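I have a structure I would like to understand better, so I am pasting it below and will then ask my questions one at a time.
As you look at this complex, bear in mind that one protein chain is not there, while each of the others sits in place.
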Amino acid sequence: MSGRYDFASDNVAPAAPEALAALARFNTGFAPAYGSDAVTAQAADLVRAFLDADAQVHFVASGTAANAIALAALCRPFDAVLAHEHAHICTDETGAPGLFGHGLGLIPLPGGSGKLTPESLAGPLSQPHLAHRQSAAALSVTNATEYGTVYDSNELAAVVRPAREKGLGVHFDGARLANAVAAGFDAKSLRHYCDIAVFGGTKAGGTPAEAIVIFDPELRSRFDARLKQAGQLPSKARFYAAPFIGLLEDGALLRHAAHANTMARRLADRLPFPIRHAVEANAVFADIDEPTLARIHASGWFVHRFLDGSVRFMCSWATTPEAVDELGDAMRGLA
Amino acid sequence: MSGRYDFASDNVAPAAPEALAALARFNTGFAPAYGSDAVTAQAADLVRAFLDADAQVHFVASGTAANAIALAALCRPFDAVLAHEHAHICTDETGAPGLFGHGLGLIPLPGGSGKLTPESLAGPLSQPHLAHRQSAAALSVTNATEYGTVYDSNELAAVVRPAREKGLGVHFDGARLANAVAAGFDAKSLRHYCDIAVFGGTKAGGTPAEAIVIFDPELRSRFDARLKQAGQLPSKARFYAAPFIGLLEDGALLRHAAHANTMARRLADRLPFPIRHAVEANAVFADIDEPTLARIHASGWFVHRFLDGSVRFMCSWATTPEAVDELGDAMRGLA
Amino acid sequence: MSGRYDFASDNVAPAAPEALAALARFNTGFAPAYGSDAVTAQAADLVRAFLDADAQVHFVASGTAANAIALAALCRPFDAVLAHEHAHICTDETGAPGLFGHGLGLIPLPGGSGKLTPESLAGPLSQPHLAHRQSAAALSVTNATEYGTVYDSNELAAVVRPAREKGLGVHFDGARLANAVAAGFDAKSLRHYCDIAVFGGTKAGGTPAEAIVIFDPELRSRFDARLKQAGQLPSKARFYAAPFIGLLEDGALLRHAAHANTMARRLADRLPFPIRHAVEANAVFADIDEPTLARIHASGWFVHRFLDGSVRFMCSWATTPEAVDELGDAMRGLA
Partner (left out) sequence: MSGRYDFASDNVAPAAPEALAALARFNTGFAPAYGSDAVTAQAADLVRAFLDADAQVHFVASGTAANAIALAALCRPFDAVLAHEHAHICTDETGAPGLFGHGLGLIPLPGGSGKLTPESLAGPLSQPHLAHRQSAAALSVTNATEYGTVYDSNELAAVVRPAREKGLGVHFDGARLANAVAAGFDAKSLRHYCDIAVFGGTKAGGTPAEAIVIFDPELRSRFDARLKQAGQLPSKARFYAAPFIGLLEDGALLRHAAHANTMARRLADRLPFPIRHAVEANAVFADIDEPTLARIHASGWFVHRFLDGSVRFMCSWATTPEAVDELGDAMRGLA
């Protein structure tokens, strides 16, 4: 068989039809560049409505850049960001926060199944400022988490509250916000405890597109220049706004996310391996020993061992029940 | 009348049908992420064939980022880049080279109609290194230039040669490479005198996409990590490769560029203003006084006064003869 | 004869006896590190008294670093600093503001004899913010200027006022503040229109030491961490504070500066060349053609041709009338 990437990540999927149709629909006529066009305005309105927030919205190409730019807006180079030790910014972005933030620090914190807790933050938040180390100036939280678990709104608010009380800014990495919302997270709660968020379109069925959502008015000034300097103020901006319109205007975003979540639960039921974390979003993490993983790879299925030692299977809007069942059958044959 | 942006820039145009069709064509099935997919490989082959070069090719989202990343690869922070004083990197990228290059310097040089000459470089290249200033380590050239003029291959080689002899790296900003080639520039000459180039897709009729082309093997190591840290290693990479396939596989790129160039010459013939620079690519620069420009703006046509004091009219693949004539008529009414 | 560096700069001089004596005086016993020692506290009090200001004071090793760190505190990377085109930060610091400021921009402005005027600032201050370029967020002024001229307090206040009204921060480069004050500038005026200043000790007769003086309370937070990350939070801090005590406690700083200024005027009277700029501080700039300068260098006197084309002769606390007369005689022999 040829290689099967379906479950390697949710960014191996094509764009959903609604996103691609919107690209085509808005590909007519001339439009002002750099985000002053009507398509961008309409998409920003849809994002604001989704979050029920009077936020400033910018559409960019890259989640890595979006996260790093947001953190650079929250921190000075001698400040640090508190984040889960396996957060994407800590483990998978090649030090982008340090590049865009000019050396800003990351303080990785432990936490079960990708979640921070008020307890895991208590120690770091009680540290006095010292000239000799980077002190925390921001907290970064991710929902759905890297381990496919989901904070509910109260839970996340409880994690964030002590940081806010200490004066830290709050960054929300919503690369899989859609999956979290489909699992019950209230997107409209973000405006109450978040200063700046990245709302992911790419993994949600879009062509590459992410929205930076600025809740805190003090962070908004000259943000267009900040983005331009960082290579994230697209000239043909409508192509980053259009997929958000396609995904948001009639609910496709949440339909697709709910489907992906359902596929993950279906897969968890069919895998012959112990499941490591609660399957609340679109990922399944299974305990698989090295010889078994080698057999899985040899049979053509590309899945990755993760930082916690388990193996990740991702579902997406494009995952079919048939593919899940085929994978489940294959795994049972290899276990 | 409503606002007319047609001639404000070539990035106000939609994507050409070939680019959008390719996006749709490759939007099927699952593909490995981050550039290891077959679509990216095919597009890179087409870029190499277009340039007749055994180069390493990366597709990214932004020309500003691509230029800045290329310059950061050529220079250390205490080095500087020689460039035309009105080059895009000097005037329109909000200091992106300094951000990505950690403070690297730009040394702006004069030159008629956007072109550098061996004479304009002679002084800067003869400067001794001093600890107290950033010394030139790279030369950046742009073709077609910001003023719609085009270096031919020998002319550009003559500009670049003394810099190479001094050991400087050479960066080529090809945001409008297609227009230059349609005007006679030999793209296959680049490999002889260029270390790293940015080959523009966006203004050439693409959805947002640029190619970084690395000729110098010494610049290639870990370039994927360099891009990832800079937020320019797209996960769904095929969407940045596909438009290059659409534009390159059957010659649409050059057809569209030739059309844009033709439209610019047509426009130059119809404008009732003195034309400032030779119309060799897709731009026309006209001498227009402030009251006249105010009337032009008041009548709904968005065009910009440029750094040399003239007013720029840009054509693109989407410019029609009818629109050119309509604009010409309107201008004659306002002159 | 052997080389004569006396007039090459004011940093070729040794330390004044008062500075060196203070180093020795405070070189006893153990002292807490990193600026929490009593010597540092005493020196900071003397600086505050000199400036009649309730400022936060940090002693550092380098004027280049001090300027760059101050500008980084005032600007974000997508902001720019307005400064005289021949200001030290623009011409002699190898892009340090860009390194410490992560790519922040410098906007060089013209102005006679090293001085900015309200007129030279009017255009730049009226520029609207655009995403595509770095907009001014700070103004940097230098007194005494690079050309040995001196703003009086009202003159400088008039230059700064329109920038402050536009919301720009103000940085004061006081590498030669002592010479300016000896020439009549009121150091106690700084607190009214300056956010952050660098008060130079090195050229004023110190061992290497500069003071960063923070007037604006909003810039003070975690400044110790900012300095530590930038390599400018000295462990044995007393050695940077002591020379300020030596120079300030009994007026040596101004005595030495007045002497240097007097020597410059004496030299101007004796040089057989046209004098380019008003001799108000400790520098003399003379019009000297290239063959004559070659003869000067050949006879062993090291002086530099400057950016405005004239040749600079610097005096310092250590310049003697005899040396001035010797130089004058020598120059008359070579003219």
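Points to keep in mind about this one:
The chains carry the letters A, B and C, assigned in the order they are written, with residues numbered from 1 in each.
The working rule: a residue touches a chain if its C-beta (ideal position, glycine included) is under 8 Å from a C-beta of that chain, and two chains touch if they have at least 3 such contacts.
None of these values were measured; they are calculated from a predicted model.
The missing chain, though absent from the display, is touched by one residue of C:133, C:176 or C:228; that residue is C:228.
Note that of A:101, A:114, A:200 or A:328, the residue touching the chain absent from this view is A:101.
One chain of the complex is left out; on chain B, the residues touching it are 34, 76-79, 102-103, 129-135, 222, 224-229, 233. Although one chain is not drawn, its touching partners on chain A can still be listed: residues 77-78, 80, 91-105, 131-134.
One chain is missing from the display, and on chain C it is touched by residues 3-6, 8-9, 11-15, 20, 23-24, 27-33, 61-66, 68-69, 93-96, 99-100, 202-203, 207-208, 225, 228-236, 239-240, 302, 318.
Note that in this section only the chains that are shown with their structure count from here on.
Put simply, the chain farthest from chain C by mean CA position is A. One finds 42 Å separating the Cα centroids of chain B and chain C.
For chain B, the set of residues that touch two or more other chains comprises 93-96, 99-100.
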